[in-house]
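Only one protein chain is missing; all other protein chains are in place.
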Amino acid sequence: MADNNFDAISKKLNNISRRDFMKFCTVMAASMGLPLEVAPQIAEAVTSPKRPPVIWLSGQGCTGCTESLLRPTHPSLEHLILDLISLDYNETLNVGAGHQAEEAMRQSIEANSKQFILVVEGAIPTRDGGVYCMVGGRPFMEIVRETADKAAAVIAIGSCASWGGIAAAEPNPTGATGAPEFLVGKPVVSIPGCPPNGYNFLSTVLHYLTFKKLPDLDAKGRPKFAYGRLIHENCERRPHFDAGRFATQFGDDGHRQGFCLYKLGCKGPQTYANCPSILFNEVGGGAWPVGTGHPCFGCTEQGVGFAMPLHEQADLKFITPAADHAPVTSDRGGGVSAAAAALIGAGVGVAAGAAAMTARRLAEADKNDDGGEAS
Amino acid sequence: MTARKPLGGEVLSKPFKILLAVALVGLLFIGKRFLFGIGSVSGMNDGYPWGIWIALDVVVGTAFACGGYSLAFLIYVFKKGEYSPLLRPALLTSLFGYTLAGFSVLVDLGRYWQAYNIVLPRYSNLHSVMFEVALCIACYVLVLWIEVTPAFLERFNKTELQARLNRVLFFFVAMGLLLPSMHQSSLGTLILMAGYKLSPLWRTGFLPMLFLLSAITMGYAVVIVESCFSSVGFRRPLEKELLEKISSFMPWVLLFYLLVRIEDVNLRGYLPLAFAGDSKGNLFLLENILLGLPMLLLFSPAYRKRRMILFLAAFSIMLGGALYRFNTYITGFDPGNGWHYFPTGPEIMVTFGFLAMELLGYLWLVRKLPILADLSRPARAGG
Partner (left out) sequence: MRIGRRDFLKMTATGGLALACAPTLAQGRPHHDLPPAAVGILYDATLCVGCQACMVACKQANEMEVEPGQGEPLWDAPRDLSARTLNIIKRYENGDGAVKDRAENGYSFVKRHCMHCLDPACVSACPVSALTKDPASGIVGYNEKACIGCRYCQVACPYNIPKFQWDSTTPKIVKCQLCSHLVAKGGISACCKVCPTGASLFGPVEGLLAEAKRRLHMEEGKSYDFPVASLASGQVQSHRAGRYLEHIYGENEAGGSQVLLLSGVPFTSLGLPELPEQSFVEVADGIQYAIYKGMVYPLVLLGGLIYIIRKRVSTTGPAQSGGEEGV
């Protein structure tokens, strides 16, 4: 990257060293499962002055996703991120408010039409004309549709924006809908989770900035690098599952020893996410629900999170071998049933009886013969 | 020419009704097999893919049905026409034995609806022993039906048709001698493919010959046993002289069989296994004793004159031959790796059911068709 660009950034960010910056880019590359060689490319894109802005709309949500973005514990990075992605509008983080803020957003949208990234946080209520979420006097659903039409890419952050989340839990009185379902026909990237790990969002955005295209997405529009595997397939407690070691009650022996939480209702087997790999809040190992001893409740998955009871046992999508092995030889088959034995006995009896009776009659005929009569 | 006439009398006798009940229960379980799969009724498994439906119904059953075959040799090849009175009853037994063995196969086949594949040139595997056995048995069933047709024609007085059939009957009789020779010996070759899974007490290159010989001896034994049951059951005199004659050469055949059987095991060095005291050894001994004892009895002319001895000897030969075949297919077969097999109750009921159907068919037709000799008109002088 050009020296003067980096210098400008570095000054803004408490004079972050070049080395630390590269480290950050490398971490971003690694979290996306990309080869480390792309780190310089990421660095290049991030420091380019021609990066597109991000418009962040908040709907029926708790703002947890925004908070999650702020949690990475490096203050310099917080600024780095917000500055680097040129967050032009975010209700939580805006300095201004009211009509001026709205006007600023409209100008940004006009100036960067078809170039900006739209991020949607929170669900979009659709019932009764969308009155259940009004922003600046207008229904949120109108704002989303209008803005999405002009965006280059749409990202739905959090489960609520991805598929409705907690707002859409039975009986869904407000008609809360996720952005992909609402913006039919427009490609929407989903970063579900409640909240999702901030890095899942960051990596996606940086991928776009660097390579001018979105990372590989699955059928639900979720980046595969983060949502490509079940929690069950990445969990550090999986060996306990395979070996049949389960906690059956909170606080029991198994629970204390960190055994698998499947029997307590862990939805890991049905939930696609990378929580066990990248954890949360950068406080070290075990910083995710299962690691702390609570079963996963499937916050990223529609139909699982906020739908299935917390302690209901999950369905296993892929059933894999247990930790033990079959012995070379095992006894199978055979076993004499009472019915079989009885029938055989009966059959033998009938045959023997018939033979005995016939033999006796024939013996009589023989005896008659001896008495002189042919027969 | 032997005059024959239907036995007449009440078909629905008490034994008939009991057999009917057994057959119905068998049919019920056959229905279950078709609705829910073979595993829902039988105890067969991947270690023992063949159970009593093959070993008893087909392998032993067809041997029991070799009465017609064995008699045909005497009557048509050795020209001993005096045995004719015994032929039709034996053919009837053969007919039902083989036809029901065929039905047993259809019940046992997993993909029975594709059974016709065996005659399609696209699929036929001429190298396969099973192919030859299956086609042979299928053809033989047809031949048997044709050989029994004269009885039907006689009953319905179709003399014209009868005469026409008689002109070509020689061909079917010849086939009726060729086909069982082929498939009965091939039944032996069939199990030889099992290789080491078959115990060395039974595994030998002589299996085809031994199976053929056992079929022939069992055929004669069945003729005797069947005549005795008929005589006692229907209260008719026994064709003692004919049976005496048959039993005169049976012991020679048995002697030859036992010599080959036992010397073969000995030459291969496995005779000590027979005395090991385990189930296989004991069954080997039993099977040969059941053949050896009657052989010794039948060597004596005086014993051959006794009806009771004839019957018991023949019965023992039937059991011995059946046990030989059963041992070759089930008890001598051990796939290793912890597999066991024992038939289930429903499986046994299916076998009993088929056996009952065989007896029912025989009992019915013997009364309705001219099968048994007409005793009111002596066929020829002497006898």
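Worth a mention:
A and B label the chains in the order they appear, each numbered from 1.
Here is the rule we use: a contact is a pair of C-beta atoms (placed from the backbone, for glycine too) under 8 Å apart; a residue touches a chain by one contact, two chains touch by 3 or more.
As the structure is a prediction and not an experimental result, all values here were calculated from the model.
From the options B:T99, B:S186 or B:T351, the residue with contact to the unseen chain in the full assembly is B:S186. In the complete complex, the residue from B:G26, B:G61 or B:P208 that touches the missing chain is B:P208.
Think of the hidden chain as still there; on chain B it touches residues 1, 34-40, 44-47, 49-50, 75-82, 84, 87-88, 91, 108-112, 114-115, 117-118, 120, 123-125, 127-132, 134, 147-148, 150-151, 162, 165-167, 169-171, 173-175, 177-178, 181-182, 185-186, 189-197, 205-206, 208-209, 213, 245, 248-249, 252-253, 256, 260, 335-337, 380-382. Within chain A, the residues in touch with the undisplayed chain are 241-242, 244, 262, 316, 318-322, 324-330, 332.
Note that only the chains that are shown with their structure count from here on.
A separation of 67 Å divides the Cα centre of chain A from that of chain B. Per the touch definition, chain B reaches chain A in the complex via residues 43, 45, 47-48, 228-229, 231-232, 237-238, 240, 306-308, 310-312, 315, 336-349, 352.
Contact residues of chain A toward chain B in the complex are 328-340, 342-344, 347, 354-355, 357-363, 365-366, 375.
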